[in-house]
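And now, subunit A:
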Amino acid sequence: MKFSDQLKAGIITDNPVFMQTIGLCPTLATTTSLNNAIGMGLAATAVLIGSNLVISLLRKVIPDKVRIAAFISIIATFVSLIQMLLNAYVPALAASLGLFLPLIVVNCIILGRAEAYASKNKPLPSILDGVCMGLGFTFALVLMGFFRELLGAGTILSGYVNGVNGIQIFSNPAVMMILPAGGFLAMGFILAVIQKVMSGKEDK
Partner candidate 1 sequence: MYDLSKVVVTSSPHIKTDEDTRSIMLDVIIAMVPALAIAVFTFGWRSLSLTAVSVIASVVFELIYNKIMKQKPTITDLSAVVTGMLIAFNIPVAAPLWMPVFGALFAIVITKMLFGGLGRNFMNPALAGRAFMLASWAGIMTTWTAPGAKLPIFGNVGDVSAITSATPLVALKQGNLPDASLTDLLLGQIGGCIGEVSALALIAGGLYLLYRKVITINIPAAYILTVAVITFLFPKGDVVGLMGHAQWMLTEVLSGGLLLGAIFMATDYVTSPVTPKGQIVFGIGCGLLTVFIRYFGGLPEGVSYSILIMNTLTWVIDKKTHPRKFGYPAKIEKKKEEAK
Partner candidate 2 sequence: MVYTFRGGIHPGTHADPGFKSATNTKPIEAMKAPEQVILPVSMHIGAPASPIVKVGDIVDMGQMVAEAPAPVCAPVHASVSGKVIAVEPRLHGNGSKVLSIVIENDFEDRLHESVHPYDFEAMTNEERIEHIRTGGIVGHGGATFPTHIKIQSGIGKVDTVIINGAECEPYITSDHRLLLEHPEDMVEGLKLLVKILGVKQGLIGIEENKSDTYAKIEELIAGDPTLKLCPLKCRYPQGAEKQLINAVTGREVPSGKLPADAGCAVFNVDTAGAIYRRFATGMPVVRRIVTVSGSAVANPKNLEVRVGTPMEKLIDECGGFKEAPNKLLMGGPMMGVAQYSLDIPVMKGTNAFLAFCGEEDKRVEEPQCIRCGKCINACPMHLLPIFMNVYGKAEDLDTAVEVGVLDCIECGSCSYECPARIPLVQQFRLTKGQIMAHRAAQAKK
């Protein structure tokens, strides 16, 4: 498979969040701002790349019966590493991602890719798969984070521009969008738009 195809699969046609609808918890929970979304996305991507690589390398050695246990150990190691590194070097982000950082372990996307791809493919393609799926995941989070922050806080780019405040687009935002209900709502609408676009394509 060509890299561009893989990339397309990861970000669009096989997007883990939008198309496979897995890894929903972080997608819903950590997207109250664009900043958090990117942080979560990249952290997961890093884990995904690392675990895909290692699992792919070990794919011939790991016996079937302990497959899951072995995969999980490897993933958990990478998660713990990321967790420590973030805590050490980007403590603010680590704090705002909170519980969801260790929970990357159980993110179905990572185990899913390990099972479906890395355990059957060579290391290089597996790394690329990790990159693409990770970017796809990040893309989904970014989309969610952008809209939720914009509608729910009335700002964009908080954490990048103008400190934690970002750029204020309007006052009196619809705070509900950054509350839990807003997470479900935003994702519902984004998915609907995607389904619409997809069905439009099919017709053609």
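Worth pointing out:
Basically, a residue touches a chain if its C-beta (ideal position, glycine included) is under 8 Å from a C-beta of that chain, and two chains touch if they have at least 3 such contacts; residues count from 1.
Inclusion criterion for the candidates: all candidates are chains of the complex that A comes from, given by their letters.
The structure displayed is predicted, hence computed values, not measured ones.
The contact partner of subunit A in this complex, picked from the candidates 1 or 2, is 1. Residues 172-177, 179, 181, 185 of subunit A are the ones touching candidate 1 in the complex.
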